Every structure is written in C-alpha cells, then in structure tokens.
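Selected chains only, in their assembly positions.
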Amino acid sequence: MEKIFATERLKELLPKVKAFVESELLPLEKDHHTRTATETYTLLNAKRAGVRAAGLWGLHLPKNEGGWGLTLCEFAQLSEAMSRTPFYGQYAFNCQAPDIGNMELLSKFGSEGQKRKFLHPLLEGKIRSCFAMTEPEFAGSNPTRLATAAVKKGDNYVLNGHKWFTSSFEGASFMIVMAVTNPSAPPHQRASMIIVPTDTKGVIHIRKIPIFGEAGGDWASHSEIRLENCEVPVTNLIGEEGQGFKLAQERLGPGRIHHCMRWIGIAEKAFDLMCQRAASREIGQDTLLGEKQFIQGFIAESRVEIDAARLLVLRTAAKIDDEGAGACRNEISGIKFFTANMVLKVLDRAIQVHGALGLSDGTMLATLYQHERGARIWDGADEVHKQSLALGILKSYGLDVKKGK
Amino acid sequence: MEKIFATERLKELLPKVKAFVESELLPLEKDHHTRTATETYTLLNAKRAGVRAAGLWGLHLPKNEGGWGLTLCEFAQLSEAMSRTPFYGQYAFNCQAPDIGNMELLSKFGSEGQKRKFLHPLLEGKIRSCFAMTEPEFAGSNPTRLATAAVKKGDNYVLNGHKWFTSSFEGASFMIVMAVTNPSAPPHQRASMIIVPTDTKGVIHIRKIPIFGEAGGDWASHSEIRLENCEVPVTNLIGEEGQGFKLAQERLGPGRIHHCMRWIGIAEKAFDLMCQRAASREIGQDTLLGEKQFIQGFIAESRVEIDAARLLVLRTAAKIDDEGAGACRNEISGIKFFTANMVLKVLDRAIQVHGALGLSDGTMLATLYQHERGARIWDGADEVHKQSLALGILKSYGLDVKKGK
C-alpha cells in the first residue's frame, strides 16, 4: 500500500480483498486455458457468495446504494488488488467493466424507474449490461461522429444503427446505446444515452469479434451488433436529450482510473512472474537468468515504471475525488497513455524473460498481452490523449486551437 | 528490387513469383480466419501444381537436386516476395520452414540412403518434416544443455527425451532430433542429429502448444512430444556422432536469412496496410488519418527501418554466398535481432493505425503479431545475439571471455 494514499478503511479492507483473491480466485487460473467461458462464469458467480460472506460486496458503491462509500482513490487500490487475477477479480466482486461504469452512471443520473428496473438487479449481480458506442464506420477518436439514430415516435424511440466492440454484449440484459437524437444541434449536443434491453425486437447480434485471435465468450467477449427499428419507451432515456457526451465524460473519468488500476495490477503480476523466473531459471551451470544485466535492466525499469504509474493514477483519483473529473482532463489523458504503454512494456519484458514458455499457455502472460494490447487504443488511442494533453497545456500558454486541426 | 542485389535470374524470376503470389495466394487470405488448417493445406497443396506449371518449383534447391541453383542472396529476395502471404507463400512453393532447413541439411550432409528415403519425398512435396531441438527443462539460449539421449543398442539408437516447440510436428513424416550421443565429450561435441520417423514406436505427442493463444494445426502448429525408448537404425544418424552442433550451425545460418526475409516481407505487408489506412480513413470532416504527424512518424520510421533491415540481410546473404556462414556469425547475430525487432515494431504501428480494427480479425495484422512475437525469442533471443555480437567484436579488441560469463 502506498503510505501516502492509505486510509483507515483501506487498511481494513485491502488485506481482506487480497486474501480473498489469493485464496479463492488465484487457484482458478490453473485451468484458465482449458475451461469454457460458461464454466468460468458459473464458478465466478458461485464465488460471489463468498464475497458477500466476507462482507466485501458493493465496494464500488455509494452508501445510498448499499455500498461502502469509498473514495475513488480508495476503491482504486482495491481494484489493483483484484487485478492480481484480472479475468476473475473484478468480476467476482461485481465491479467489472462495463457494468461498473453503467452502475456509476445510473446511480448518478438514472431515474427512479431506471434504477429499479436496471440498476438494482445489476447491483445484486443478477444481470449484466453493456455499453454500445463505437461504430465501425467512424473513427473512435472523434466521438461526435455517430450514425446510430434514435427517432421519437409517440412514446417510443426507434433506434437504427451499427455498433461494434460492444464489450460483454453476450449474456447482457440491456445495453446503454449512444445514439443521435438531435442531429441539427451542435456536435457535442447531438447524442443521447438510451437503455435498450437486449431482447428488444431488432437487436441483431452479428458476431463476436476476435481480439488478437480470441473471440472469447460471455462477459469476456466483444460483439458487433445491428439495431433495426428497435423500439424502446422514451423513459429509457438517461438524463436529457443531447446529454450523451456529457454523460460519457462522467462515465469515462472514473472508468479510466479503473482501467489504469487494472493495468497496474496486471503489471505487478507480470513483474512478479518475471522476478520468479529470473531468480530460478538456470541458463548455465550455476548461473541464473537474474544474474544477467539485460534481465536486470528489464526488472529495474519495470519496477520504477509501475510505481510511477501507480502514483500518477492515485494522485489523479484523489483529485477527481476533490475536484471532479472535469477538472482533471489533462491528468486523465496523461495517465491513460502512460499506464497503457507501461503495462504492455512490462508484459513484453516478462514474456521475453520466459522465452518460449512466455509465448505459450504455460503462464498468463501471452493471454494478458493479447487482451490488453487494446489498452493503447480503447477509451482514446495514445495519439488522441497525447494531443489532448498537449493542447490542454498549451491553452494556458495562449494557444487555442480546435482539437481536430 | 534492390538494384545493388539484382541479377539476371532474379529479374526473370521475381516478377513471376510476385504474380503467382498476388493472383493465386493472396485471395486466400480473405477466409484465413474461418478456414480450418486442413482446408487450408488442401488448398495450398493444390496450388503447388500451379507452382510447378509456372516453372517455379524448387527455387531453393541446388541444381543437383533438380533446383535452380540460386544464390542465397537471390533466393532471399524471392522469399520476401512469398511472404506477402506469410502463411501460404513459402508453403505453396515448398520452401517453408522447417522443411527448407531439413532439405538444405540432408542435401549437404545426408547419406545416399537418407536422401532417397527422406530428402526426395520432401523435395517433391509429398511429405513434411520437423526439427526437434528445444527442451522445456533447459534454456534455449545455451544449446549445449540437452537431456534427450540416444544410446546405441546393436544397430539401433534408442532415444529418450522431452522436446517442445517442435514446429510442424503434426502431419510430419519424420523429425530430425538433436540428442546426446557422447555425454562425456566436450560440450559442443556431445550431440548428434538423428532422423526419427514420427510413426516410430515411443514417439508420443503430448499436445500442441498454443502460441499467443493459438494452437493452430498441421504445418502451422508447435508440439510438445516425448520420446520413450524410440528405436531407429544407426543409419539414421546424419553426418557423424558428435556433429550435432556443427550441423545446427550450418542449418541456422541460412535459416536465419530465411526468417529475416519472411519478417521483411511481413513488414512490407503491414506497411502497405498502414499506408492504405492512413490514406483513406477519415477522422474528421475532410481530414484523413495520414495528415496527422503521429501517423506520419510511424510511416517514415517504418519505411527506413524496413529498408535498413533488407540491406543488412541481403548483404549478409551475399557474404554467406561468398565466404560461408561461419565467417558471418557477427552479421547473422546482428540481422537476427535487428530484423525481429523491426517487424514487431512495424506490425505494432500498423495495428495502432487501424485502431480497434487492427486488434480484430478484420486484417491479418493481429494474427501476424501473434505468430511473430516469438521472432525475438526463437533461434536465439535478442539478448543472446546482442551478447554474441558484442563479444565477437570485442575479441578483435583483445577481450576474450567465455560467452556465458
């Protein structure tokens, strides 16, 4: 635990979370590569009872939703601990993306009816949800460009559109869809967020998209879908019409903290495996891998980079707690690209230290690299965040350009 | 074609190879991600008739084996052209690894009997073969450490051992096994190469090892196997007892040229996709991705790095042609790590330029990254080649240390 970010509650909770992860979840990794997705989620759903029994349910929730009311900075540190088993940790604690983002969103901006119908079953872990934003026809780097439209027709919205990389669609009960409701408004006020149950007529699942070669299943999958004249009641609108981007920003701020802490947890896992290997693998008589400077360089640089990322991310989380995500755009851009690059570098070094074993299913390393290569792309590519951060800074030096230039 | 490495034969052959690849093989990529391995190799075996018909069979072979007698430097350039479709090109032309290495080896060092029984069917494309060297218990960086043993018993060798990452074992008719025959000799004279037909009693296939998440099949797979009291006639020994490392060096010299040229071909493919994307993807009204400097940087650096790699590799091939692989150890180490790192950087940039699409099966990029991440590991990890090259250089400055220090 970073002393400067420690709190009393954290001192109580963190060891418990770590212990649960270590004893209940980590052993599941042994069969990770041979179990089906269905088997995995059956097992994990059962583990949730243990989470409740350990008094660790709802760590991410505000008190009024029955949670702990932790600060983002506190929760972030628990989230890192869960990422010791990145495919199981958050899920077992019911604070996996994209559900955590949807819960945060509905908790803050949902109507009473939406909370009752959609939020509460989520909080209880009875259902899952997803978030449909990205469209294949438009660059994700410019979120104001959307073709999915929601047209009012009586008391309903009629949605038509094409989405992909809709994570966790398979098995989800509803999606939150980003759709244009006000096409003639200024770009940032055109879209709205609308809840669409997945069993709505016209929700067409095209396929699961393989990511770095793995299509996955259930929660761990990404879908391409089409909406064809899907009708949902206007009461499924979250907030007001045209607030889509505003809400997306609210959702993304903490969302990026969650991503970053997961990456930090993964990096620590990779670091641990790398050190274990370095300290035990013989490369000659009486010579261990860890005695070679190239390997020492990997270890030393990784140690400092992981620590740097954690300090940057927790500092940002603390600032979000104090001043809101809107005041932290620069910091959020900075941690997003720094941490995403860090975790991939550390994973790459850990793979290299393991040699052929690192490429295989003999460790979790290759799987993690496959799953996280997208870190530099999703939620804003490196290039977008670097430009945003620089322009955010240069504004204070008097340079005020439109982002797209 | 690099003018400085052009020859008359190459001017004749290269356009033909390119044309065949473009018209006959490239279209197969469309269904690459949905076809089974069996379907793929059925298709490719059929394409081999076309290769023969086009007069392009046996490009890698010496004249006395019915080939063209091309120099390594000439063949290398054809090999790059085949790598426009890296999963199909070399295979269709019957010069895929590991068979090409085995053919080169048997052609140079095989007995008449070995040639008749093992080499000729390979040359005709009737059978496939593999090469079993790496063992899970020992670091590949130090090839003198092997536990697999071949003990003479009458007119037979009895082999026992454990091998993995035996590429293309599935479907192969025989393996060339590196085994210790002379345990009390000096380290580099302990091992021998012995031909073991895969249907020999005691050859046990444990499993195909997934590489970066993909187990593959047939030629495109890597196996873990066990040899339990496998008996083969002593006439299956290649060359003489204790020559294993000498032969391995002979096999690896040209083998690394083949790897490097495949990587250069892959890098050109990725570069082409990256440029196509940059020149066509809109990221805003009237703005294309290629107008952004970050993307321009990826393109400019990739262009120079690919060209640098090609020049370095062809120069080395030409030197091997002139002076033999033994005189080129430093150069071979240099091109190995430089080219392996280059192709991964170019693939990574091309993926980044494609955004989420680049992670998916919508292009060949993610698949190629998965398959080639091992480039920095197999046939000598980066770290090993850097140390070797430096020590090779420092020797001429009077520093003479044992490599392992």
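Read from first to last, the chains carry the letters A and B; within each, the first residue is number 1.
Throughout what follows, a contact is a pair of C-beta atoms (placed from the backbone, for glycine too) under 8 Å apart; a residue touches a chain by one contact, two chains touch by 3 or more.
Just so it is clear, the model here is predicted, and its values are computed rather than measured.
Of the identical chains, 2 are shown; go ahead and state how many the full complex includes.
If we count all chains in the complex, we get 4 identical copies.
The working rule: only the chains that are shown with their structure count from here on.
Between copies subunit A and subunit B, what's the superposition rotation on C-alpha atoms, in steps of 5 degrees?
Angle of the fitting rotation, subunit A to subunit B: 180 degrees.
Could you give the separation in Å between the centres of subunit A and subunit B, each centre being the mean of its C-alpha atoms?
The answer is 38 Å.
Sort out for me which residues of subunit A touch subunit B in the complex.
Those in contact with subunit B are residues 33, 134, 136, 138-142, 145, 164-165, 209-214, 281-284, 287, 289, 292, 294-295, 351-352, 355-362, 366-367, 369-370, 373-374, 376-378, 381-383, 386-387, 404.
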